[in-house]
Each structure stands twice: as structure tokens, then as C-alpha cells.
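Certain chains of the assembly are absent from this excerpt, and the rest are unmoved.
Here the chain labels run A, B and C in written order, and each chain numbers its own residues starting at 1.
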Amino acid sequence: MKIELKNISKAFGVNQVLKDISLTVNSGEVHALMGENGAGKSTLMNILTGLFPASGGKIFIDGEERTFQNPREAELFGISFIHQEMNSWPELTVMENLFLGREIKKNGLLNNKEMRKQSRAAFNELGVNIPLNVEIGTLSVGQQQMIEIAKSFLSNLQILIMDEPTSALTERETSKLFEVIQHLKKRGVGIIYISHRMEEIFKLSDVVTVMRDGKVIDTKPTKDTNVNELVKKMVGREITDYYPHKNTPVGDVTFEVSHLESATNKFHDISFSVKSGEILAFSGLMGSGRTEVMRAVFGIDKPKSGVIKLHGKPIRIRKPLDAIRHGIGFLTENRKDEGLILDFSIRENVTLPSTRNFVKNLFFNTKMAMLFVRDLIQRLTIRSTGTEQIVGNLSGGNQQKVVLAKWVGISPKVLILDEPTRGVDVGSKREIYELMNELAGKGVPIIMVSSDLPEVLGVSDRIIVMHEGRIAGEILGKDANQEKIMQLATLGE
Amino acid sequence: MKTVSNFLNRFTSLTTLAALAVLMVLITVMNPSFLTTNNLLNLLLQVTANGFIAFGMTFVILTGGIDLSVGAILALSSALSAGMIGAGMPLPLAVLMCVVIGAGLGAINGFFIAYGKMAPFIVTLATQMIFRGLTLVFTNGNPITKGMDGFFLAYIGQGYLFGIPFPFILMIIAFVALYVLLHKTAFGKSVYALGGNEKAAYIAGVQSNRVKVAIYTISGLMSAIAGLVITSRLSSATPQAGNGYEMFAIAAVVLGGTSLMGGKGRMSGTIIGALIIGVLNNGLNIIGVSTFWQQVVEGAVIIVAVLVDVIRNKRSLQS
Amino acid sequence: AGTGLGSSNGAQGTVEKKSPSELTIGVAISTTNNPYFVAMDQAIKAMAKKNGTKVIIADAQNDSSTQLNDIQNFVSQKVDGILVNPVDSDSIVPAIKSANTAGIPVIAMDRGSNGGTVLSTVASDNVKAGQMAAQAILDAYGKGAKVIELSGTPGASATIDRGNGFNAEAKKLGLDILSSQSANFDRTTALNTTQNMLQSNSGVQAIFSQNDEMALGAVKAVQAAGGKIGIFGIDGESETHTAIEQGTVTATIAQQPGKIGEMALQAMYDHFNKKTVKKSIDSPIYLVKKDNVKQYMW
């Protein structure tokens, strides 16, 4: 199958997000799509698969013009789209999720036997083993992502679109996915692969298209380009160091956690401390309990026992508000569920944890809030139409930056970041690191949970590695390398 | 033992079942005449009207919707078909018409909700007023009794089959049919999908508008059947029939463990929920609780039953 | 309308003699949402207590099928007798029949049954009450008097009967009925509805209210409007008596709900004492005006 997008344009109201885009994708090739946050990648794919209509332009499939009315129609035609944000039903079982909207019937009733058979076949092809009758809400994010991928195997797959599929996968799951992609390619499936991870692009793709500001900047065979060239085309300028140098010294211990014990058996005996101006990374495999630790520290989940100290004094945190009052900020890893109110504006989202700062004489001062948020939008280069834009209409990466702005906005004394750069483009990542350095420079201790090893190695002063709910070890940033971390993370398994 | 409880747990919420059992034991202790065959048969009969409506309501609530117009649909479809009977339409045809009218009124709700993108609460609140008003206009406020005692109609609400009230058997048939529809067909899955995540449902190709029209149609249809049973039992169609029934049906569904947010719940819970409400109504009478206190007790039982369910779910999440 | 099924209770001679203290009586009330029925309910309870009779009271909350359930529950509990105040006279028939089949004597209160067999009906005539109200208005304001009507809950039998009685009689007597609106037998609703009706109808001389609750609401509307308008109610609530004394309500057609209840229970006692019970016991209704206000009270 050959897909040709010709002169596609799209405007949301006055916001012209796609301008005259042309792109060709062939079967049997992996076509990487790159571009800054908000460049229009997801929107383009949504148009191709019939989720939105285009404002202009045409789509040709094998030379014939075609417009899909809805995603299902595209899928029946062989074009599957694994969205950036997962579209699943946590309360339904794995098999129900797999077959929703495409159930196999026999005499009008569900043919569970056949569906089970096909599910197993799809999982086999993916090389995963997931039980079929558990609710998927109880599975890890990685497993859920694998199910999304398995879904596309159930149809007559000809073109597969993946929008940042690895952002929630473990190393092992990621390499499994890459094997699958190679296999699909051999089967003649064409793949459109959207990612902000350079190494993946070079490992996987045959062709790469770079988008910027809703336009195609260039399309090239991957082998004819390199990281620096791609970055320059995406960002419009040269980036030399991806992990800006942090040159502020580390001070005294300011924040301490000792003997923290999970109430639900997710982690045990967690003790650590952070010094002022220090960036402490938590590394480990997914599911090792890092997020759970931070949730307990921040008062979202109640720990069984443990002591938290700020500046040497024990503090009680029973709910997030207590933590916020002590100046602790926590960027959660799941922006859609826990980070944002999608229907609200950027201003409303950003000022939520710092509402009290804008109250003057009992009343909330909206003007002040707008100025404040405008400033943060600039600082974090959030691509938007202004402080009043609805967050749900931002691109994924820009939504992530709004969550960050929210916590930077409380002027934190301690900042906890869980996967802070998930879905963020290279240029913006660098800005986030700079911001972290700047805060550290002011003496703010920063705890960063990250599954991105280069990032962990690139920005942290010290690294704690977790394994199955316990701290497996600690390495200074300057002594660390991938092997050492992985060894602790797996305890040599 | 373990497997029985496992089976039951898969079939319905054990808490709800336990609540029902506790209630029945308490009432029996206070007045043993509760546990006579005769009274239990009455109980089954009394549960049917709410049962039918609550089954339809389960579909509606599973999609995250609500149907406040069920009682008014019951009245209007009964009145119109009673009028047809009075005008000489053969009973079987009139019964069929009643069901068709109920389904049609439900479809009107569904149409506004799906294609008008309006909140189910407000649409069905408005149609409740409209349908009830039309019932009054049509009946001129009077009960309709002419020609209402033919055997065919009488049997629907008053007949017995193998010593069991026929409407209860009808209710079990409806239950099985809707159970299969909800749990064993693609349509059923799309009902859950819509309630769980409408956007995802759209992307997966669920035809949300059609599904919505269908579930409100089912709800209307079930209300009409409940109307038939009542009309038959009373040998008359009254303009005030079904007034306030929406609340009992919703209570039955929620007591049965279905979430008002949609996406979560089971048909089997609803039948237990309806039984709890039936037992309460019947039992409080039998033990002679004064009428003013009856409402208080009913409200309290609802709170306690739902609270226990919430606590149990929380506990099971943690373990 | 009588039916063929009624013969089952014709066996008055075979009734087992029982004293009041040996009896269990089921009482099915249409609704206790109204002082009128509360009075009926309380009178029955008080009298039963005095005589050592066990009563079980069920409130149908104005729903016919709930009332059928209530009566079937009485039947399955094998009560000795049933006093029923029907939600409406048509849809009560199957309930009466099921008691008939079980051989349990039934006495209807306040409203009759259009089928089945009742031992007796103790009621005041609602159609007549409406007619009396029309007559009272004629007496006070003469032919051509301008009247507005507050009607009860749409579809309720009292609404229908009183409305029919009043309107037919008013036509005959030559009253000028300007408008009729429902205020659901409810005081607050009547206050607003009356205000609105007074707004759109000028020269109103009298208000006919199908019950006292609404009449008391109308009083407030008339007071607020500041005019002098005659108000005529039905029921005879004690609060209305006070209002008549004070002159805010002109007259009410008093029923005696408590009396109805007592008379019904007495008839049941008589039945079990093997006395003959009259098929129809008329609970008299009275026109209560300022001059006789002390005479009749609930």
C-alpha cells in the first residue's frame, strides 16, 4: 500500500497548525516523523485516519483519492493508528479491549473461543504473555501499550502508525517492539513512526521526515542524515550539548526520607536524602516502585511508616496540600489523569497549586495570574495561542510542559519530577534541563525519576537505583554509566 | 464452597446478595409471616414492575446516562394502548402497540441525547414532563377501564404459570434476554465501551449515536412492559401510573453495584437491587413500621448497603 | 359498576364472631401527604388502640399499584379485615377482588370502588361537595359571580369529582368561571398560582379551591394583592376553621376524615359482631361558615 498526502492543511479556528503538507509512505518501509512539540505530527495522523477532516489537501491511497469518515473506516482499510494517549477501558478485560468495535460473532453472539485464539496469536507474534481475562487497569502501562499494539495485529494491517509508542515501555518491551517492527516490515507493512528519541529513529527507520511549524522541512533516507542535522532542522538552530552543564555546587542535606514503608507492599525501607542544589535521580526498571515512593512522600498514598524531614525537622504529610505547604512540588508521570484538567485553560491549570499566591485581600487576582502564566509560557516555550488556551487542545509535549510549569510556579523548595521529559522534543528537553539547573542553582533540591538512561546520566549529581521496591544502590553521577545502573537495576539477573 | 462463592462473585456482587439475605432474616425474625410461600409469591409479583424498568435503566446507566422519563413512558404507552383497546383494537395487537409506543418514546429520548448532544438528565427530565402531560391530555385525567378485562391482557399481570406469577416469569425472560444482549453480544460490549470512555469508543468504531438511541429505546420498551403488567394488574390505565418509578429503578441499579459514572456494572446486580427494594417495601409493611418511618428506614438501608459496598470494594482493591 | 365476582363475600352468616381485641385490620391509605388523610389515619389508630385491635397501616403514596401490593400483602398476612381508602375508584377494583377471593371483608373509605364487593363504603360525596361549593358561592355573590378555580392534582379522583360537581353546578347556577388552574392540592403552589390568576383575571369575586391546603395558600395571595375576595375550600382542616373565624376564608365544605375512619372501623367491628352493616354509610358533609364554625371540627 502506498499513501500519499498532498498539500494537507488544517486550522483549528484561527490557529493554522498544518500548512501544505505532502508526504509519501510506502509499504515495507519505516517512515519516521519528527518535529518539535506542536509541530503537527499527531494532527496529521489524525487527519489521515479520519478523526478530523482536513481544511485542505487530498489523500491518495494506491493512487486513488480517499477520505476516511472515521478511524474505524481507516482501520478496515488496513490503516491502524496507535495513539499517543492510550485509548482503552481500564475496567474491561484484556480481551474485551482487544476486540472492542471488532468483535467476532457467531450466530449473533460473541465467539469467545475464536477471539481467545486470535488474541493468543497476536500476543505470540508480539512475544508477550498477558492473561486475557484480567481488567487492563490492573496491568502496567507497558503491558497496556503492548495490548494497543496487539490490537492492530487483529485487522488486515497494511499501514501501522505509532505515535511515541516507547514512552512508557521498559527496555525489554522496547526491544521486543523493535523486533516486531522488523518483522512487520518484512511482511510488507508500512510503518509511520513518531518519536522524540533519536537513537530509535536511527535504529529503525528507512526514511525520515522532519516537520516544523506545521510544514515539512525535509524528507530524507535515514542513512543520509545524522542526529545533528535532524535536530537542526527540527529546532531551526544548532544544539551542541543535549545535557547542559550544571555548574552550581551541592550544599547541605535539606530533604530526608527514612525507613519509608509502603502500606500496599509496593516498596520497603526506603531511606534517602537530597542536598540543596542537588539533582538526585531515581533509576530502575519500570515497576520497581519509584513512582510509588514519590507518591507516598507527597501524600497521595498513605505509607505504613517512615519519617520525612525538611531542614532537619520532621514534617507530617498526610495529603498533597501538606506537601505543597512545605514547598514540595511533584510532577506526576501521568499527565492526562493526574496532571491536568484537560477542559481548563493553561492559566487555570498552572495556577491551581499556587492559587493562594494570587489571592489579594481574599480575592483571586486574575490579571496577576495571567501575567505570571504568560511568563512561564515563554520560559518553557509552551506552544500555544496564549494563557487562555484550553490545555486539551495542546500537543502532547506542550501538555507535559504545562504540568512542569504548574510545579515550577509554586516556587518549590523541593521539586520531585516523575518522568519530566516524557514526550518532549529535544530542544525543549534541553530547556527543561536548564530550568532544573537554574532551580538547583537557587538551592532547590531536585528528585528526578526517569526511565531515560542518557537523561539520568546526563543531568544528575547522584543516582539511586531501585529494584523490586528496594533501594539497590547508589552511584555518583560522575562515576555512573549505563552498565553500572543496569546491573543494580536487575541485581545481576 | 470456595467455588460457589467464586461463581456467585462473578455472577453478582456478594455484598448486595448479603444485604438482601440480612434484610430477609431480620424481617422474618420480626414477623415470621414474611417467610410464607404466599407472601414470597406476592413479593415476586411486586418486584416485577420495578424489575423491568431497572433492567432497561441498567443499560442506560452503564453508558453513563440516566432516564428520568421511565415512569411517564409507562403511563403514556399504557394510556394510549388502553385507549386503542377501548376503541376496539384486538388485545394482542394493542399489547404489541403498547410496547412499540414505549420503544418509540424511548427512541425520542435517545435521539435528542445522541444527535442533539444533550445531557440525558435534562432531556429525560423534560420528556418526563412532556409524556406525563400528554398522558393527562389524552386521558383527560381519568383512568381508562373500558375493555381492560380481556383474558389476554389479564394474564400478563395476573396469570400464574406452574404456580409462579406470570409477570415474574416474563421478567425472568426479559432478564435472560437482556443479560445475553449485554454480556454476550458485541452490542453489549459497546454499551460498556461508551460508558467507560466515549472518545476511545468512537476511535474503536463504536457507533455511539446508534448505541445511545438503542439503549434509550430498550429503556422505553421495558417501561412499556412494566406498564402492561401494571395495567393488567389494575385492569385500568391510570394517568398517574409510574409516577416516581425512575428513582426506584435507579436505586435498584445502584444497589446492584452498577456505577452511575458508567462503564461498570452487571445485570445480575440489578435484579438483586430490585429484590432489596421489593423486600423493603413488603417487609416494612409486614412488620408494621409506621408509614412516616418507612421512608426513613428505606433511605437508611440504601445508604448502608451502598456504603458497605464501597468499603468492600476499597478493601478488595488493597488486598 | 358491579361484577359477577362479588358473591364470594355474600356469606355474612358464616362469619366467625370476633371481638375487637381479637381482630387484625389492614388499613390501606392512599397517601399520608395530606392532613386530611393523616386525620383519618390517626382516628383509626386511636380507636383501634382503645379497643385493643391490631391495625397495620400502609401508605400507597398515591400510587395505585403500590396500593394493590399493600392489599395483597394484607391478604397474605391473613388479616381479618381491610379498610381501604382507594387511590382511585377504578384501579382499586382488582385489589378488592383479591380480598374477596380470600374471603376478607373490605370497607372503602372516602372513595368508593367501581367493582368487586365491599362490605360498605363510608364516604362523603365529592361530586356533591363540588356542587355545594357552587351553591355557597351563588348564595354569597349571586348570579354571574366571577370565580376562579384552583384544581387538585391532575388525574386524582378528588380532582375529577369535585371539578365535575362544581363546574356542572356552576353552569346551572349561572356562575362565571373565569379560569381554572391546578395547584396540585399544595399550599405553596396555590399561593403562586393564585397570584398569577388574579393578575390575568380582573374583577374576581370568589375563589373555589378544591381543597383547604390550596385555599390557605390562596388566602396569602389574596392578602398580598390586598383585595377582598371570597375563598371557598373543601375538607374542613382545623386551620381552615380558624381562618373562617378570622374571616380570611369564607367557607369550606367540611368532611370528617376522622369520623370516616371511625365509622369504617366500627362497621368492621359490627361485621365481626354479626350485625348487619349498611352497604353505604354516608359521612355527612357540611358547609362551614363563620356562623357555624364552632359546630364542626375534625
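Just so it is clear, a residue touches a chain if its C-beta (ideal position, glycine included) is under 8 Å from a C-beta of that chain, and two chains touch if they have at least 3 such contacts.
Values in this document were obtained by computation on a predicted structure and should not be read as measured data.
The assembly described by this file has a subunit formula of A x1, B x2, C x1.
The criterion applied here is as follows: only the chains that are shown with their structure count from here on.
With chains reduced to the mean position of their C-alpha atoms, the one farthest from chain B is A.
Centroids built from CA atoms put chain C at 71 Å from chain A.
We define each chain's centre as the mean of its Cα atoms; on that basis chain A and chain B are separated by 44 Å. Chain B and chain C have centres, each the mean of its CA atoms, that are 33 Å apart.
Shown for chain A are the residues in touch with two or more other chains, of which there are none. Counting partner chains per residue, chain B has no residue touching two or more of them. Touching chain B in their complex are the following residues of chain A: 51, 70-73, 75, 83, 87-92, 96, 99-103, 105, 108-110, 263-264. Across the complex, chain B meets chain A through its residues 180, 184-186, 189-190, 192-193, 196-197, 199-206, 263-264, 318.
Across the complex, chain C meets chain B through its residues 29, 32, 41, 56-59, 61-66, 68-70, 72-73, 76-78, 87-88, 90-91, 93-94, 114-115, 153-156, 159-160.
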